[in-house]
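Missing here is one protein chain; the remaining ones are kept as they sit in the complex.
Chain naming follows the written order as A, B and C, and within any one chain the residues start at number 1.
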Amino acid sequence: MSDDSDIPLEGDPTGGVAASEALETAAIPQADDVGVDASTERKQVRKERRQLLLRSPGFLFGASILIIWVLCAAVPSWFTKWGDNEVVRVDGSVIPRVGPRADAWFGTDKIGNDVFARIIYGARPVLIVAVTAAVLAVAAGTLLGLTVGYFRGWVDEIVGRIIEALLSIPVILLAIMVLTTLGRSQTVIILTIAVLFIPVVTRTVRSAVLAEAQLDYVTSAKLRGENSLFVMTREILPNVTGVAVVELTVRIGYAIFTVATLSFLGLNAGDSSAADWGRDLGKQYDTIQAGQWWAAIFPALAIALLVIGVNLVADSLDRVNKS
Amino acid sequence: SDDEPSGGGGDTSAGGTTPPATEPAGGGDTTPPPPPSSGGGVVWANQQGDANSGLDPVNMLDLGTYNVCSQSFEYLVGLGPDGNIAATALATDWSPNADGSEWTFNLRPGVKWQDGSDFTSADVAATMDRLAAAGNAGLGGVIEEGAVDASDPLVAKFTLIEANGNFPVLVSIFNAQSLIAPADYSSGTTLNERPAGTGAWILDSFDVATSTAKFNRNPNWWGGTTPLDTIELRGFADIGTAVTAMASREVDGVQQFSVIGGEGLLNDGNFTVLEPPASNHRQLWFNWQQGQFAGDEARLVRQAMAWCWDREQMLSTLFNGRGKIANDHPILDSLPFYDPDIVPQRSRDIDMAKSLLAEAGVDSVNANIESGDLQEIPQLAEIMKQNAAEAGINLTVNVQSNSTFYGDSWCPGPSESDPTLPCDNASEFGIVDYGHRPIPDIFLGSALATGGVWNSSNYANDEFDQKLSEYRTAVDVAGQKAAISRIQEIVWTDLPASYAYFYSFLSGHDSSVSGVEVTSLGHCILSGASKS
Amino acid sequence: MTVTEPAGIADRGDPTTAALAVQNLELAYEVRGVPREVLRDVTFQIRPGEAFGLVGESGCGKSTTAYAALRYLPDNAVVQGGAVLANGVDILKMSTGELRDFRSSQASMVYQDPVQAMNPALKIGRQVAECYQILGQSKSEAMESAGDALRRVKIADPVRVLDRYPHQLSGGMLQRVVIAMALSGDPKLLVLDEPTTGLDATVEAEVLDLVRDLREETNAAILLIAHNLGVIRSMCDRVGVMYAGRIVEEGNAQVVFDNPEHPYTKGLLNAIPRSGVRKTDRALFTIPGNLPLIGTPLPTCVYVDRCPLADDLCRTEVPPVVPVGDGHWSRCHHIDRMAQIVEPDAQITEYDIGTDNVIQLNGVSKTFRQRGHDVPALVSVDLGFHEGETLGLVGESGSGKSTLAKTLLGIHSPDSGGTITLRGREMQSKATDRIAESTRAISMVFQNPDSALNRMWTVRRILKRTLTKLTDVQGAEADRRVEELAEAMRLSPRHLDMRPRQLSGGLKQRVAIARAFAGNPDVVVCDEPTSALDVSVQAAILNLLANLQNDERTSYLFITHDIGVVRYLADRIAVMYLGRIMEIGSTDVMFSEVNHPYTEALLSAVPSVDGEAENRIPLTGEIPSPANPPSGCVFHTRCHRVIEGLCEVTEPAMQELSPGHRIKCHLTVEQLSVPVEITEAATLATLAD
Partner (left out) sequence: MLRYVLRRLALSLITLLILIAVIFLLTRVFPSDPARQLAGPFGSQERVDQLNADLGLKDPMITQFGRLLRDVVTLDFGESYSQPGERVLDLIRPRLWNSAKLVLFALVLTLPISIVGGIVAARKKDTLLDRTIVNIGLASSSIPEFVSGVLLQYVIGVRLGWLPAVTNIPEGSSIITELRYLLLPALAIVFVYFGYIARITRAGTITALDADYTRTAFMKGLSTRSVVRKHVLRNSLQPTVAVTGTQIGYLFGGLVGLEVVFNYPGLGLLILNAATAPDFPLLQAGVITVAIIFMLCTLGADILIAYMNPRARMNIKES
């Protein structure tokens, strides 16, 4: 499709979230001459939304997963007595490559680290990188989308072409190119992912802005002599933040996906011995074939669980947003 | 995986027991008549070759390519049944002049190139010139271009730059690049461009993408008829997948595997493990020239670190114990000139480490361990990190792609101003791999001697150089031992690099295959193999 | 809630012979797990050949009734009781197969928005032919029949149309196609749910003519739903007035509209400007409050909250069905008190219109560039507004009304050459370049208040921002002004802290008007400000506009499709066609003297609730594309008074018929006074390429 439809163009399985759902005709009570207080009114709407969320099993499940991972990232020591770089010793001797057992719930890896501890400690890097990158991408993409969507014209045309060009290459390939070019530090990785996500965010926000800019309140603002900055940031922006928030959750999911892939390919930064799901999976997956599945399968499951959690939350938010 | 440092030629006496000089070399019939052809073919899991060098024998650097090229090309000096050098290849016998500065090799008569032309000493001369020009690690400083007198087609007479008692090893299978190629084969030509060796196998096809080579029997091979009709060396980017392929018998043999991930094979009753003698090790180098580990001042820090290593843990974790503990020098204890008493064995002693640090006036050390992503090295680095942590030494593991590692961290290139620093700006601390050599000359000469091409420590010690030279020119074990003993001591004390273990090279095949010989440099000699 | 069968209903005979008999239908929509009542005890019958109209405010359940009549209900609909009989068979009990047969051969439906009703991916031919294939015809036979069907709905070139995709046809044409499909099975029942909403009055008239003709031809029973009471009156034999899911009055359409016997019906009728009433005559009648939400329990009279006659009886007892003769009945306790509901008095008798032009447009043209060619949407328009005057602007869709408004506002910049002056001083063409004074002087009320108000802003913020931006009033003073403004718009202070979403359509439009007046403008442009609103709300808005104008002496440029509205509100009327003003004159003159042939046709197209049936002058063919307007007089291709050899060659100049009344036509007053002969010749819809 060549128009600005909301069809996601990149390899973004979570993009489907944004696909149109039939709108539920939820009658929002309107106050006319009936005496309803405005603020209770709004609270009511919010409360209904919250209840809708809390009643959705998908949201509850996703949110619980997220809470657990966030806790792991914040205070890993609550969950495990082993450090991420500490080999499990039983009676003083190391026990590398043993399967799940009482003193190592998820078994131990190639050098005898506790896989469970690695999983717990691995939540932090992926969350930090993915969330930061997604936030940056959404912030920048929203600004860019706002600008080009509002001004249109040749800038839009050019930016649109560049976006389309960038979107025609899988993010992971571009990331590989950039990271091998610029070297891999945490900052470079975060910025790379952020920059590579900007086109999608821009496109999403831009089409939302295009729809908004056609509305008469924008015309009205221009007619009373508001400058462009005001119209963009005060009039339009608040109306596209909903879109941006959903986009943010979706992007976080996809950023985790990307971070994990890059780590898996060994393209991540920092101490290579630090716990990191993608890298641990990359380091250990060759042992699967010798039947030592635990050191690879648990990080794989951790990645899967986290992305599922984020996507369930994103999906529920999107649904509630639309209803 | 790249195996750059292991690419150099070996030196001298195989296994250390053989006197360096002449060897009884039966005329042209050292090869036993092959068993009656059973026909068929085998598929071998081979390390995917480094695409950078292609199948160029002179420039190859990895085990995968060694194995492919050595199926078609042959060495002057081959592999004996005891794992040492023997006249099983193109030279039937060899002898030095009195002071060991000239070596005369008699060539096997009747050997033909696969394209039909005769093999002569001109081919040997041309190959040696190419090796000299390319700066072959084994032959560098030993011969120059034009070193071979080829006036007699069946005699190759080498004139060395200086006397060398171990010269035949340098033109043997233990100097992997010294494969003899035709005279008109220029440097950069690859086997798949011009498949013309003297060996048992003729290259049929080579798939660059997968690095898979297929060979057919050479019907005119001087060694007779191979039992097998064809062989295929299938490229695997990764040892893990090769092991899987072996475990599920998608292949008949595997060039190399590691203990980690290879337990399945080690416990497989229908799998024959081949474990050739090996001085494989990891050199944990410190930059002697710059950085926090440089020079005499940091000796105590380096020693403190060496006292941290839990060598037992490394060997048992990384190799299931298949290997030997090393004592911070690269001399294997089975060598005849090894001196067991000169320095005490280092083992994990955190108190010692701490007191050394205190003595050095250092309260904390923060450093990177640079390493390539090769075999167990990343795990080794992690163990080192953990071992050192207790002594207050914070190491950060930095695993890079191999090309980045070798190019940027290990040996970024010679210093423009100071030719004695061939690896200027090497990282201050890192792990590099050294493959098997029958003698430690490369480990000493290239990696530690002043100006050595792989001297990532940028180590420069006149006494060391002096002792090395004494060792090289020594004509008997006593002389060699006198020099080596001091070298052991110097390296143990100075610690331009730490050495924690020697590990075994593991190769193997399905038990239905027999007659396979392997070297610790990855050669799988299949000319005598058959499959039942 | 059981209701005794009212005598008036019993009159109508046997439900088993009715084409459609809806009996005591109770229906609810399940929303968030709760069934919410929508239809309450709906009962009516349509005899074969009869046309029954259903009217009522938006959301009262008309469409739901229509869908129930064909059992096409959304998944969340729950029929809680009653029956829907078609020829005596309860369609609610039919099997799927029977239902399919019923739909293919007995009943059909036509609804609003023909563009959406056609599958965009398939050619017209295939879609029409499909109806005949269902009836058992072969592919080629069906295609033949499809051609005939299009001919039947008076499409001039059926063969070409069959080969078109829906997006290549105009709305009017598509609605004909939809009707053709509906007629394929010679249905005995035809349900039309607002079939002409969204179409131009001229096109609407044609489509209605067509339906009328077809009805005679087929003798099908018709259930017609329309917002426009005039349409119902001109089309239907009987009408049912629905409120909150209940029919509150039913009877002969003319009788009901002339003598409504339910307060709601009366309210609806009084709310529309009719019988030539002007703002100077009286204010419009308004119905206070809103339709209750679906699911609201309404145990007594459903209309009680908004009824001027409501008393305790109404709040405690369900009103009975009161027959008032001849099948006309009403559900009201107080039929006897109907006369108490009187039309409001004139609030303003004297409109003070200045003589100076506040704003003057001279030779203003606007040409859009689109896909490489020019689209002249405005051609040399001269127009002036007097102080305190309402200038009504009418014309078919696409005639350039909005373009004119936007050009005036500076949203579009006009072609060079023309000038727009504010009190004699020329204004910059772009709004952003205009000085503050010009910006303040002109403001706008948009058609759709949902779009016009920022959803995220509170009403207070919307008003305050405009106020502080356009005037010197700041700070606490501004807050006070905002409250005054709100009060003037009859918004309560409570509303100020709400966001638009929480307001009803009417309230939103009041906010929009308040905003337009915040800067104390000289001219307010109103582009169809009430067309998205129900008549009851529209009346309130029109009253408000009229009052404001009187207080503030503001000029309006009032764009509308509704002739009744423009006649009520406007002091002068300008008629546009293809970007040109074809006629302009004071409202009185426009409706009493001869008109431009185009105006003549436009006016005759409007069905009136008052039933003053006039000869309709058909406006054949489609409006030409402004990109290549016809030569000579641009209207000559559709003109019923065209002078061969002159009109297609020479563009007429503006001629002044009487002071202030000008037309762009070659004809003289005498020629224009000759009544046109309406030939019965079928008006064919042609494909304009």
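Rule of thumb we're sticking to: a residue touches a chain if its C-beta (ideal position, glycine included) is under 8 Å from a C-beta of that chain, and two chains touch if they have at least 3 such contacts.
All figures in this text were calculated on a predicted structure; none of them were measured in a lab.
When the full complex is examined, the chain removed from view is found to touch A, B, C. Although one chain is not drawn, the whole complex shows that of C:Ser105, C:Thr197 or C:Thr432 it is C:Ser105 that touches it. When the omitted chain is restored, the residue from A:Ile176, A:Leu191 or A:Ala211 that touches it is A:Ile176. Here one chain is not drawn; of C:Val79, C:Ile134 or C:Val676, the residue touching it is C:Ile134. The hidden chain makes contact, of the residues B:Ser117, B:Ser151, B:Ser186 or B:Thr210, with B:Thr210. Chain A meets the missing chain through residues 1-5, 7-11, 13-17, 19-22, 58, 160-162, 164-166, 168-173, 176-178, 180-183, 253, 257, 260-261, 264-265, 281-282, 285, 288-289, 291, 293, 296-297, 300-301, 303-304, 307-308, 310-312, 315. By the touch criterion stated above, the residues of chain C touching the omitted chain are 70, 72, 75, 96, 100-105, 108-109, 111, 113, 116-122, 127, 130-131, 134, 165, 167, 178, 181-182, 184-185, 371.
Residues 43, 51-52, 54, 59, 134-135, 188, 190, 193, 207-210, 212, 214, 234, 236-238, 241, 244-245, 248, 250, 401, 403-404, 406-407, 411, 413, 453 are the ones on chain B that touch the missing chain.
The rule is simple: only the chains that are shown with their structure count from here on.
Distance between chain centres (mean CA atoms), chain A to chain C: 47 Å. Centroid to centroid, with C-alpha atoms defining each point, chain B and chain C lie 91 Å apart.
Multi-chain contact residues of chain C, defined as those touching 2 or more other chains: none present. Of all the residues in chain B, the ones that touch chain A in their complex are 238-241, 243-244, 247, 260-264, 313, 316-318, 373, 378-379, 381-383, 385-386, 389, 396-399, 401. Note for the complex: chain A touches chain B at residues 85-87, 94, 96-97, 110-113, 266, 270-273, 283, 285-287, 289-292.
In the complex of the two chains, the chain A residues touching chain C come out as 25-33, 35, 37-39, 41-42, 215-217, 219-226, 235, 238-239.
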